[in-house]
Structures are given as structure tokens and as C-alpha cells.
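Read through the structure below, which is laid out as C-alpha cells, and then see the notes.
Apart from one protein chain that is not included, each protein chain of the complex appears where it belongs.
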Amino acid sequence: MSRFDERHAEALRPVRIESDYLLHPEGSVLIQVGNTKVICTATIEDKVPGFLRGQGKGWITAEYSMLPRATEQRTPREAARGKINGRTMEIQRLIGRALRAVVDLEALGERTVWIDCDVIQADGGTRTASITGAFVAMTQAIAKLAEEKQLARFPITDFLAATSVGIVEGQGAILDLNYVEDVAAEVDMNIVMTGAGRFVELQGTGEEATFSREELNELLALGEKGISELIALQKEVLGELANKVGGA
Amino acid sequence: MSRFDERHAEALRPVRIESDYLLHPEGSVLIQVGNTKVICTATIEDKVPGFLRGQGKGWITAEYSMLPRATEQRTPREAARGKINGRTMEIQRLIGRALRAVVDLEALGERTVWIDCDVIQADGGTRTASITGAFVAMTQAIAKLAEEKQLARFPITDFLAATSVGIVEGQGAILDLNYVEDVAAEVDMNIVMTGAGRFVELQGTGEEATFSREELNELLALGEKGISELIALQKEVLGELANKVGGA
Amino acid sequence: MSRFDERHAEALRPVRIESDYLLHPEGSVLIQVGNTKVICTATIEDKVPGFLRGQGKGWITAEYSMLPRATEQRTPREAARGKINGRTMEIQRLIGRALRAVVDLEALGERTVWIDCDVIQADGGTRTASITGAFVAMTQAIAKLAEEKQLARFPITDFLAATSVGIVEGQGAILDLNYVEDVAAEVDMNIVMTGAGRFVELQGTGEEATFSREELNELLALGEKGISELIALQKEVLGELANKVGGA
Amino acid sequence: MSRFDERHAEALRPVRIESDYLLHPEGSVLIQVGNTKVICTATIEDKVPGFLRGQGKGWITAEYSMLPRATEQRTPREAARGKINGRTMEIQRLIGRALRAVVDLEALGERTVWIDCDVIQADGGTRTASITGAFVAMTQAIAKLAEEKQLARFPITDFLAATSVGIVEGQGAILDLNYVEDVAAEVDMNIVMTGAGRFVELQGTGEEATFSREELNELLALGEKGISELIALQKEVLGELANKVGGA
Amino acid sequence: MSRFDERHAEALRPVRIESDYLLHPEGSVLIQVGNTKVICTATIEDKVPGFLRGQGKGWITAEYSMLPRATEQRTPREAARGKINGRTMEIQRLIGRALRAVVDLEALGERTVWIDCDVIQADGGTRTASITGAFVAMTQAIAKLAEEKQLARFPITDFLAATSVGIVEGQGAILDLNYVEDVAAEVDMNIVMTGAGRFVELQGTGEEATFSREELNELLALGEKGISELIALQKEVLGELANKVGGA
Partner (left out) sequence: MSRFDERHAEALRPVRIESDYLLHPEGSVLIQVGNTKVICTATIEDKVPGFLRGQGKGWITAEYSMLPRATEQRTPREAARGKINGRTMEIQRLIGRALRAVVDLEALGERTVWIDCDVIQADGGTRTASITGAFVAMTQAIAKLAEEKQLARFPITDFLAATSVGIVEGQGAILDLNYVEDVAAEVDMNIVMTGAGRFVELQGTGEEATFSREELNELLALGEKGISELIALQKEVLGELANKVGGA
């Protein structure tokens, strides 16, 4: 059971999170998961979308994009085509929803956190890298806000990270698929979990294929392992800030 | 543990599938799941999208829409707004991907099956009702094609249906959420399974909440039960055609 | 002089109006004119477009759409194409304008009635069926409003229905064209009239052809006959509500 | 019964058609009807839209626009808004359809005549002035084509002009409404007729009002009178070319 | 060194500015530069864009368009294509920016001057003709405003005109390029200058070519000559109004 890049089935690719990557944003990181590189930034805006106005709650929203040559072949810009495609929309909605699960929106107050994930280089797993990186950028930005505005309690309730698992013919269940593995996968699952080991999002898809309950169990175990390693790295990168997350 | 509409936690709403609902399409049904009503049609086109041309394989693609007053409040038309929103895109992609998992695209030949799901009335579960109904419309359309073109083997390899499960405060895990339950749900999961009891798609989401592995197990069991009932109904509606599905 | 479907030249197709067709809207009908089926709904909104604000008058606006497989060949969705085509715009404007002719907009107050006409199945005459059906849905919705808000006078001043007439080679002038006749017609005219027998809209078009004054007279007589039959049916469907229309 | 500009009820405004108005187009005029000024051009393209390809027939299509300050208040450009509004679409379709009624599309061959009507100054009746002017520009362009390509027969079968009639409170039925009259009109009707006195298009609309059969008759008589005067002017402007129209 | 139209290298084409060309706008001209004809209008609106609100300053903004048959071949309308192309945007921005350089925006007050330049006929130099003509239309509109509102000082501080210069193989440096010369030019430069002989805008472009400092000097001298002639004509057309420009 050998993988294209010689990893063990249950191994993540090398992961690196460089924080304060950009000058202007309140929070920003460059996350690298193998050859996948994503710039994640967090911006705090002092208002909420119309449907939330006047309820004393905040909101987290995310946008996702790829540079045209993040990919092997050049991908035409969505701005040039004048519309955002379905895949991008799905990913944006997933990132925002996932982050909201670990934010106490009342503690945030009537503010919106804008998350921007821009893929500089793509080699599979861009959406899960985006979630893992965006959590760090968001925590930095919210920590600045919490201090400036003297928020009563810290709005982030737990850690959050994401990875992919899948079943590839001849390799069985594997963790953290790169692009070649993703294309070859019969079953592909994105998992988002918290520091407490609870699920936030589970998206498993048979690609013109199906999977059994036993296979599902195996995939979930792999995902849980990978996510706990990613969260350990987030804690290291965040340093002292990590203590505020979920704090009393 | 009582539900808003007095159902048992593990009960589907009343389901009815009226086939040959429209005059023109090759396959068409009106599916009703409680107060949710969706018209599903299947159209066969003798060409495939560009990325598949010349490979001898077919394609299944789906479009989804709601009448403005399918909902309690009037929802502006996407045509009038000039763009399709993220939720619609996600649902369209889900329906097409799910159906492709039980179609032998080579047996279909270089043809596209267009699935149209138009929600006439919405009361929760419109995407899962769309998949369950679209499977029947698609089977009818492909059966006509198979006969006319004398296809070497019947392209549909198994039955396919979908339902939702969720966790609602005070009610625990429940099957087939209506709109009120969907809004109240902390965890919401859509499950698509085959006649053989294998998973095609699993989309579980904590709505500003999370769920444990035990809760996941409970949800999966409920979903499996509901889907086997839906597939039994599909077989009844399809009559003799049901024998062709997955046939040797 | 025999028609494709054996009708007399001056005969309408069988017409059926099913009211309270949907759960949510204030007014809703399914109108069937032969094989043409349209769902018409009416929604009341408590504001008016910008150009009317502050004048104490209401507005009636209409939207029209067809399901992709309402037609023999699948018609691509306007939402997917990102814009509404000219034919749809013309029909929407016609429906709104026609209904406004029998509504006392001051009596309505600063409110908008949204009319949605969605063609489920098309076999010619979809715009005239939409007007005839929408009148019933609008009357139901306005009657509820009139009661709830204790309007000083009932805002609907007369009945309103529409039909088509045309000249088809070998058949002369005929009433209520179905799709085959519509395609074959040299002259096609849509007529909208009130219960008092007055014209609201007259749209006659030579399709790469022309027509004389004598032919026009013949067409108008046929139209008048058809509309009086449609209005008789509206009265029957509306029951007691019919007495409110144009009432002192 | 006196009009705002002191005209008789049955009088056209002063009409002037300046031909060969622009350097580049195959046919071009500036038509002035009172203060309404429209530049009409005709362009011949050597192909037809997809739905006509290979049938040996031609097509006439029209586009219509107004300069932002053609109107009293500045009207935002449709290009800046990114879409064409319903009124413009209706007018474009009307102009194209009307012209097609007097063109033998087989004699034209597989070619498209593009008509462009750009309103430089608007004072009511811009769509009817566009049709009257466009007929002259189209005739010039087609005459050049007929000579260059030695067409077997001249493709224009009759003259064509358009005007408006209406009913204005206190003035009764009047011919050729200017903007002030158009706004005040209860009934507004656009009439397109041929040199032989046959109807091509009849669009009568009660503006939140209705009209009787007697009023209709009166309006049609006025329109017929106005159109015969406009066609006399077209003949004068076309000079010798006028003899080719409908020629043996 | 002879030009296609026999002009001297340093000669402008015949220029004519017809003022008060349209009925409705506060300022309007038809400017003709050789065969190039542009209608320029100025409209004053009593508000400013969001980014300027509350600062007591005004704004000048411009829109530019060409009739489809202003050109040799028909150019599709931007409204029909649903978006404005890059060339149009560049020109619009240039016209607005250039005019703002000679307007005292504080003296104008919180008002926007909308400039519309519509090219009726194109033969090269449409953007520079637009600027030269728009200056006259703007001056007329602002003069009316200044009188009506009794502005404390006249907001226009200097004259402004524009022309093009270029280098064409075999002809050397030439002034005021027509379309044929523009296509043939290796270097093309648009120059906008004030009555005081100061530069406002300089846009020099090597078209798949480059130019030396000496060539640049030669081009600037030609441009300066042409602009002083254009400003002399503007003064003549403006008559007494010319005295207000830059007045104490």
C-alpha cells in the first residue's frame, strides 16, 4: 500500500503556517500543505448583513479564489468570466459555515469577520487548507478586536481544522490527498472537527462510486488523527493566543 | 420525544410519486413528501459537454429551481436577479453527482441526461425529494432510450434515494425534517444511498453547533431506514421497469 | 374549415381553474386551457416601487416563466443564461399592465401585488391563460387584504380575461389557438377585455403577413365571444367573491 | 378640442426625412417628427442567425437606443447598467417584426439586415418614427445589395410606415401624440400599415383605462390617414428607388 | 512628406462646433473634426457620488459611446453585450479626469456634471474631439447653473482642448490623425492642454514600436500648436461666455 509521494496511508503532508504574512490585514497567514499554498486573511467590519441587523449577533463570511496559474493548466479568472462558478460557491459557503461553529456570535457583537482565502498554488486539499489556515488568521484578528474593544468574553470557543480522506484503488483509505490522489479517488471525504474532537462538517462523496459503512468508519478514524495533528500545529503558531480559545 | 407534526422520530412524512406528470418530457414525476412538492423531469440530449467529447461516455446534469411562492415569503427569481445563488448551485451539483453514481456512463453512450427539479411547494427536504423523484424520471427516460436505441446493457446500475436526518433540541435524532424542524435543527445531514445500502453522499453540518461520533451513528441508522422505504416506493411506481435496474 | 383538434372555429379549448392550488400564497390557481397549464400566484407586499412612493397609490407587477420542459424541446433556463429574454419581458409587462386596468390603485393603498405566472406545460396561449388565471389569484389575495385591512372600497373594478384569435390558412379566423395553430397562423392577435366588454389591450401582428380591416372585425368578434365565456368561468370559480368585483 | 401644440386632432407633426445622413452605413436617414429625431441605419451582413441557417432565407433584426439626454431628464445608459430594459426589448422586436412583413425573405437570400435606430432627441412617438425612418434606410441598403448581387427580384414588397393615435381627456381621439399627450393619454395605440392599406401591427393599450369598439374604430381611421401621408413622404425621399418597391 | 488627405503635417482637419444642438440638455454641442462627429451634452445633477458626500465639493463624470454604424464595419452595442469594454472605460475616465483639471470643484458645490459623448460618425480622434466638444457643453451648462444659483465664483478656471499627434512611416510626425493614419501610426499620442499652455494629460504609446526623446519633443510641439487653434475656436463659439472662464 504505497502512495504516489511515498507517504504512509495515515500521514499528512508537511504543513507549515506562517503568520502575519501580509502588512495590512488584522490577521493573515500563508499556509502550506505539501505543495498547496493558500494566503488566508481576516478582516473585521463593523456591521452585519441585513438579515442579522439589530440582533446583537455577529457573522463570519468567507471568499475563496485561485490565482489563474495556481493550477497545472491556466484557469480563467472568475472576474473575467463575470460570474463565480459552483465549486467556488460551495467552498466559500463551507469555510464560513465551518468557522461559525466555533465562534460565539453574540460575544462577537454586531460585526462581520471577512475571511479571504486565495490559493497561490494548488496541489489538492485547497478547501481544507483554507479552513485550517483561516482559523489562525481569524483568531489573530479577533484577539486584536477583543483587546481593543474590551469584549466581555473571547468569542472563539474551540480550535477548528480540516483535512481530506479518501479511498484510492490499490491504496485503500488514505489521509490528506494530493491532487493526483484526489483525481484517482473513488471516495473523497472532507472532515472538519474541533479541538474537542467533535464533528462540524462531514462531506463524503462517491465519485461515480459508492462506499460501505465499514469504509466510512475507517475514513473517519484517519480524519480524526490528521485533524488532531493540525490543531497541535495551530496551537504552536498561535503561541500565547492559543490560551484564549475556549477560555473561561 | 414528540415532533411538531406528531410523527415518530423515525417516521417519514407521507410520500407520493405521480409519474408521467407532464406531456412533453421523456420522463417526469410530481413527488410529494409531506407538503413539499417537486416536479422532476428528464430530457435526453444527443451530445455531451466539451470535456467528455469523443470518450464514448455520457453525462448526467441537473438544474434546480423554486417557484417564487413555493416558500412562505416570496423569494425573488434568480432569472430576475441575473445570477444563480450559492445554495442553488450546491443543490444542482449534488443532484447530478448523486445520480451519476448509479449510472453506467459508458452504457449510456455520448448523451446527456438533463434533470430539471422545480419546487412547486417547499416545506423542507426539497433537495432530497428532488433526488428521489429525479431517479424515477431518469429511469423512465433512459428506459425509452434503451429501447429505441437498443442499448447493449441497461445503464442504471442500482436504485437511489435520499432523505434528511437531524438533531433537534428536545427531540433528539429524527428522520425527514420538515421546514420548521430544519430551522430548529442543530445538526442537519443529507444522506444519499443505493438499493444495495451503500453510501453515495453524506453531508452532515453542525449549524453553529457540533456533533459527536455517537450522534453520527444514530443519524446514519435513521437515514438508512428512511431510504429503504423510499426505494420500496420507487419500485412500486416504476412497476415492470424496476426489473431493468441493475439487471444482468 | 376544420381545426387540427376538431374544434369549431369559434370554440375555446376546455378550460379549468383550480383555486387555492398552493399552500403559501395569498392567492393561487392552476389554470388549464387545453394542454396549457399555468400556476398563477398573487403576493401582497407592503411597499411600492420608488417612482410611486408617497403618492398613496398601489402597483401591480407580474413575472412570467416557463419550466424548461413545459415545451416540446427543452428550453434553457433564463436564470442559467443570466438574463431574461425579450419575449418574457414583453409578456410580463403585458400581464401587469392588463391587470392594472381593472384595479383602483388608490383603493389598494401603497402596496404592490406581485403576480407570478409559471407555465408548467405549454401548448399555445400561455400569456392569455396567465392573465385569465392571474385575475382570479389576484382577486383572492386582494379580498383577503380588503378584509384584514378593512379597505374603504374593494379595489377591483371589473372582471378581466384574455384570449387569442388568429387567421390560419385554410381555416380562416379561429378562436383560442393551440401551439400548432399558433405556428401556422398568418395573423395572431391577443385580446384582453373587461366584464363590461371594453378593450384593455389589443395586440395584433401579421407574422410576415398583413391583414385587412374586414379580417380585423371578424377577429374582434371571435375574441369578444371567447372572453365572455372565460369571465363566466371566473365568476363560477370565485363564488361569493365575484360579487365584490366592481361593487358599489 | 384644441391640442397642446395647437395642431388639429387629425394632423401629423411636421415630418422630415434626411437620407444618406452618415458616411459609413449602406442606408442611413435622420427622421424628424416634430421634436423627435432618430438616426436609422441599415447594415447588411452575409449570414443569418442559427435558427435560419441553410434555409435560403434572410432575416431583418433591429436594435433601438436613446442617447442619455434625448430625454428631459437624463436616462442612464443601458450599457452602464449592463442590461437592456423591457421597453427597449419590446420596441426592438416590434421594429424588426414590422419590417419583415414587407420583405420577401427568400428574395433577400441568406443575409441579415441590421437596423439600428438611435434616438437623438425624444418627444413622443420614437418607436413609430423609427419604423418609418428605418423603412427608408433599409430600402436604400437593399437596393444597393440588389444591384451588386443582381438579385432575381427586389425583396421589398410594399411600403411601410407607423404612427400613434390615442384618446386624451378633453381632446378625444388624436393623431401622432407628442410626449405631453402621450403621458396624458388614456388610450394609446401604435399602428403599422402598408402602402396597400393593410395592417401589419396593431398595439392598443388602455393605460389604467379601457376603450370601446366605437373608440377603436375612430382611432383606426385616424391612423390610416396619418400613415398614408407618411408613405407619400417616403416615396418622395426615395425618388426613383420608390418604383422598385413591390415592383413586378 | 504628404498625408493621405493632402493636409500638411502640422494641419488640423476642418473643425466645426455647433452649440445648443439638442433641445433638452443644459449644454450640448455637435463637434465635427473632419469626418468625426460627436454629440456632447452636459447635465447637472444635484448630488455627488458616495465618496465625496458631505465635503462641499462637486464632481465631473463622463460616459462615451459610439453608434453601431459610426464605424466602417458595424460595432455591436455594449448594451447588447451586457458590458462596457476596456477601450470605452479608458476613454470615459480620460474625459472626466481631463475636464476636472480645469474645474474648481469647491466652487461647483455638491453637484455632479454628467458629460455624455456619443460618436455619431468616427474617423479617428473621437476621444480628443469628445474632450474639446465636452468643454464647450460643460461651460454652457455651468454658466446656466452659476446664474441660477448665483455661485460665488465661476467654477471653470481655464480653457481645455485635446488633439492627437503621431508618427507614421514615411510621413514623420503629424497632427490630428484620421482613422487611416491612426491605424498606420507607429507612435500615437493624445495631448490635453489648457488655455495657459500647461499639460493636463499626456498619453503616448508605441504601437508595437518605441520612440526617442527627440521624437517626443517634436510631437509635443505639434500638439501645442493644434490645441491653441482649437481653443481659439472654442472662444469664438462660446462668445461672451468665454470671458467668464478663469475670470477674476
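Going in written order, the chains are labelled A, B, C, D and E, and every chain counts its residues from 1.
As a working rule, contacts are C-beta pairs under 8 Å (C-beta built on N, C-alpha and C of every residue); 3 or more make two chains touch, one makes a residue touch a chain.
The structure displayed is predicted, hence computed values, not measured ones.
Trainee: Using the contact definition given at the top, list the shown chains touched by the missing chain.
Mentor: Within the full complex, the chain not displayed touches A, E.
Trainee: Would you mind spotting which of A:15, A:31, A:84 or A:160 touches the chain that isn't drawn?
Mentor: A:84
Trainee: In the whole complex, not just what's shown, which of A:9, A:120 or A:184 touches the removed chain?
Mentor: Of all options in A:9, A:120 or A:184, contact with the hidden chain holds for A:120.
Trainee: Out of A:15, A:39 or A:231, which touches the unshown chain?
Mentor: A:39
Trainee: Residues of chain E in contact with the chain that isn't shown?
Mentor: Here the touching residues of chain E are 83, 85-87, 89-90, 92-93, 97, 100-101, 105, 158, 189, 194, 196, 198-213, 216, 220.
Trainee: Which residues does chain A use to touch the chain missing from this display?
Mentor: 22-25, 28, 35, 39, 41, 43, 45, 63, 65, 67-72, 74, 77-80, 82-84, 114, 116, 118, 120-121, 123
Keep this in mind: only the chains that are shown with their structure count from here on.
Trainee: Just how far, in Å, is the C-alpha centre of chain D from the one of chain B?
Mentor: 52
Trainee: Any chance you could list the residues of chain A touching two or more other chains?
Mentor: Residues 83.
Trainee: Could you list each pair of chains that touch, in label order?
Mentor: Listed by label, chains in contact pair as A-B, B-C, C-D, D-E.
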